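Every protein chain except one is present and positioned as in the full complex.
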Amino acid sequence: MLIKFDRRAPEQDINLILTKLNDAGSRAFRSRSNQNPVIVTTGNIDILKELNLDKINSVERIVDISTSFQLASRNFKEANTVVKVGHLEIGGDKIQVMAGPCAVESREQLFQTAQLVKACGAALLRGGAFKPRTSPYSFQGLNEYGLKLLAEARSLTGLKIVTEVMDTRSVDLVAKYADILQIGARNMQNFDLLKEVGNINKPVLLKRGAGASIEEWLTAAEYILAGGNENVILCERGVRGVNEFTRYTLDLAAVPVVKKLTHLPVIVDPSHGTGHWRYVTPMSLAAIAAGADGLIIEVHPEPEKALCDGGQSLTPKNFQALMARLATLRGIVHREFEEPKIKLQSVNMN
Amino acid sequence: MLIKFDRRAPEQDINLILTKLNDAGSRAFRSRSNQNPVIVTTGNIDILKELNLDKINSVERIVDISTSFQLASRNFKEANTVVKVGHLEIGGDKIQVMAGPCAVESREQLFQTAQLVKACGAALLRGGAFKPRTSPYSFQGLNEYGLKLLAEARSLTGLKIVTEVMDTRSVDLVAKYADILQIGARNMQNFDLLKEVGNINKPVLLKRGAGASIEEWLTAAEYILAGGNENVILCERGVRGVNEFTRYTLDLAAVPVVKKLTHLPVIVDPSHGTGHWRYVTPMSLAAIAAGADGLIIEVHPEPEKALCDGGQSLTPKNFQALMARLATLRGIVHREFEEPKIKLQSVNMN
Amino acid sequence: MLIKFDRRAPEQDINLILTKLNDAGSRAFRSRSNQNPVIVTTGNIDILKELNLDKINSVERIVDISTSFQLASRNFKEANTVVKVGHLEIGGDKIQVMAGPCAVESREQLFQTAQLVKACGAALLRGGAFKPRTSPYSFQGLNEYGLKLLAEARSLTGLKIVTEVMDTRSVDLVAKYADILQIGARNMQNFDLLKEVGNINKPVLLKRGAGASIEEWLTAAEYILAGGNENVILCERGVRGVNEFTRYTLDLAAVPVVKKLTHLPVIVDPSHGTGHWRYVTPMSLAAIAAGADGLIIEVHPEPEKALCDGGQSLTPKNFQALMARLATLRGIVHREFEEPKIKLQSVNMN
Partner (left out) sequence: MLIKFDRRAPEQDINLILTKLNDAGSRAFRSRSNQNPVIVTTGNIDILKELNLDKINSVERIVDISTSFQLASRNFKEANTVVKVGHLEIGGDKIQVMAGPCAVESREQLFQTAQLVKACGAALLRGGAFKPRTSPYSFQGLNEYGLKLLAEARSLTGLKIVTEVMDTRSVDLVAKYADILQIGARNMQNFDLLKEVGNINKPVLLKRGAGASIEEWLTAAEYILAGGNENVILCERGVRGVNEFTRYTLDLAAVPVVKKLTHLPVIVDPSHGTGHWRYVTPMSLAAIAAGADGLIIEVHPEPEKALCDGGQSLTPKNFQALMARLATLRGIVHREFEEPKIKLQSVNMN
């Protein structure tokens, strides 16, 4: 149950209701949505009726939500959330492609890739500076130096930057450089981290955990929303299914399911979701056909030399071809695509 | 390992090699591919070298295949298999849509649906006469009467018929009426049934089991191919993943994976794969974008009255809209679609 | 909903109620439990009340069952079902061990194993004559000759025989030789086969499919019970989980879950459930500690030469050691174990 207040609701009104709910044996928490104060309560609607809340002027709306996620629910907010990253919109009329290397490895590697993905029509650059690696002996990222390179790449190309944050202690640092902070699949239920990014005013890309149900995923998003940060982008990246030739089972039905349940934008990561470059192109097309708002794709100038996940990275040529094929989906999904801005010949394409 | 013979290879050549292989401790089985005799052996290539098989004129080709499926492997046959159903081709240039009710319930229900799906551009009619139902107390199908109705619907509309066979004892009966025999997901490893449909000369639609790996699926297809029936169509219909809002997790990446591993055509069943009509349209578009050769979709004139799986059946209106959207994918996948033949207004559309 | 009649209920009473239920729009089916006629209906209890069934003398009990399985439910029959195989009881006070080779390979292999497992205290001999193999090129069993060898082994040792039936056409043949007919995991939802074994008067061992939910499993058992065969033994043998070092994930919690939901006995197959002999002993002990009524275990005199599943077969020595350790669980589970009858030295133990 959600009680949404007028923006200028007097504190005493809110506190009175909180007290009444708690006295009536319900649990009630204060949160906010946009600038509006909100009370989330687990009490049922009958208790609220007895409290005569509708006589309190500052109460704008009472919403009965039966799912475990409230602020994230489409019952609470019917219109699609469009997340703004500068002039860019995610969840709007245009399909957005985030592309770049798995990990930032060097200035040369990053800048070359950045120019290339921009030339092909991507508007956002992905690249990990802090890398969650299964093994402690794998390359763990360039850390702040990687963030600085990403910021330089942004200056150079105008691409917006999306990069992962893994630790509560690094949120401020990453937020200083990134345009979008990514929460990786392995940290989807790192609740302290979710709370921390709920307190910043930058968009958050929340990947679905490999073993996470859709309800768990949306309730993880709820942590961020409940902190007051409404700019959450969901990202499907594969679940444990019956896998053998792919790394995970990319659950594309999650796209229309999530679109029905929530107002948040959702993109797809076919690189991690399949684990093989060969399947990235068909699954990218399929994701957009299923209704996704965008893609996050790994591209590397020389995948065979990548320090991380080379096997699932597209070569520049394959990425260029994918972008061209994506553009032809325009009519089907009634969405726009970014057109290549510069001649592809002018960048180093192998 | 596969040894493929000339069509007119003398029996004694084949038997000689079988004997030699068995004497050398290898297991060797006789099979055929098209009209060519084939020996499948688990022995390694070194043994074959010692046997000097290349000196036997009737040996056309020796293929070293390391997967558990041989005849189904793209290593054995590089070109796509195109399954012919009369003039129709599955796996060819045209996307084929099979549509109709989950179960044949009555003449009226079937004929109405048949005319409708034809009007919308489908070329094949699906409908169950023998129904595999989880509960023994659920409607189990009209049996032979259902088959007769399907055959009548074919006469009336020209649509080809695809229907399920569940029991070895019914194979001849179903083959008498059907154009394509369907093996359901629950019978994917009913090996006696696979052997039985390997002996008939009608195409077989082999659905993937909900818990089956891709290798198990292709090895099930191998049973049919090894019996001499090369007209196998694979059908992805969802696996056990992390499901809650859908009945299964539709594994669309299986489409490009299977296209790489095998030469057989593959279609997708978004109705069973999601279990909800709402997700059938986006997943149909996604399946074709991922490279599927066709779709099998449940359509019912009045889903709310269906005796079986009404919740996942499209209404006529939704099916018509889906077919129109599918046609717009034409350019992207470089495939053709059947155009509606008759005015939609002339059939009963609710 | 279940309506149980007196054994001598007049046919007209039963038919009257069937008619009334159908007229009232409910689906109603006739079945039986023991010798008692039963009507299973999907109608709700209110309809039944209006029919004044309690005034009909031959109606013994009306049971409101909300699960999809009825006759299998503990709500319908509270006392444990004890399946009798001659003098043996499965589901009674004694833990029963079924042991033997995966496949019957030869007289010598079978008889040697039979004597051994008997000497170690097993009371039933397992062995496949018809083998469901993933690949068509694997050894498929000795068929009727294998059944004959099993019957000979029974004459020789007094062990009861459990063996798999895969095809509706073979049910009579297998029932002629076997004491218990096994339905394998891959055929758990081969509904025609379930119906067929529902018509015979021999016990059926029903293995859980690797992707089957517990409800699907119990509803498969319902098919057999609804046919009138009440002697169903359930067998957990592993599901798809997060597997890498084992073939499946043995779901031992299924044992107490099933014990709560149903009155049927349940045994565990640690050989297929783990796929490695090394894990058979700890999982056997764990299964009994979890409350299982017995075990089915693969034993082979020379696992490294087995034509089928050698890697998961226990050597005689390991089987002997397992049986000794199982006996020590006696006090914990308040169950009895068969004592070794003959000196182990008298059989060939490698």
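Think of it as A, B and C in the order they're written, each chain with its own count starting at 1.
Rule of thumb we're sticking to: contacts are C-beta pairs under 8 Å (C-beta built on N, C-alpha and C of every residue); 3 or more make two chains touch, one makes a residue touch a chain.
Everything numeric in this text was worked out from a predicted model, so none of it was measured.
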Touching residue (missing chain; options C:L193, C:V239 or C:L264): C:V239
Chain not shown: contacting residue from C:A221, C:M283, C:V299 or C:M323: C:M283
Residue touching the undisplayed chain, where the options are C:G141, C:G273, C:G294 or C:P316: C:G273
Residue ranges of subunit A at the interface with the undisplayed chain: 27, 29, 40, 42, 68-70, 132-137, 139, 166-169, 186-195, 209-212, 216, 219, 222-223, 226, 239-240
Residue numbers in subunit C that touch the chain omitted from display: 211-215, 239-242, 244-246, 249-253, 255-257, 260-261, 273-274, 278-279, 282-283, 285-291, 325, 328-329, 331-332
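Just so we're on the same page, only the chains that are shown with their structure count from here on.
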Shared interface numbering between subunit C and subunit B [over half = same, under half = different]: same
Between subunit A and subunit C, centroid-to-centroid distance (C-alpha), Å: 49
Interchain centroid distance [CA atoms averaged], subunit A/subunit B, Å: 38
Two or more partner chains touched - positions in subunit A: 211, 240, 242
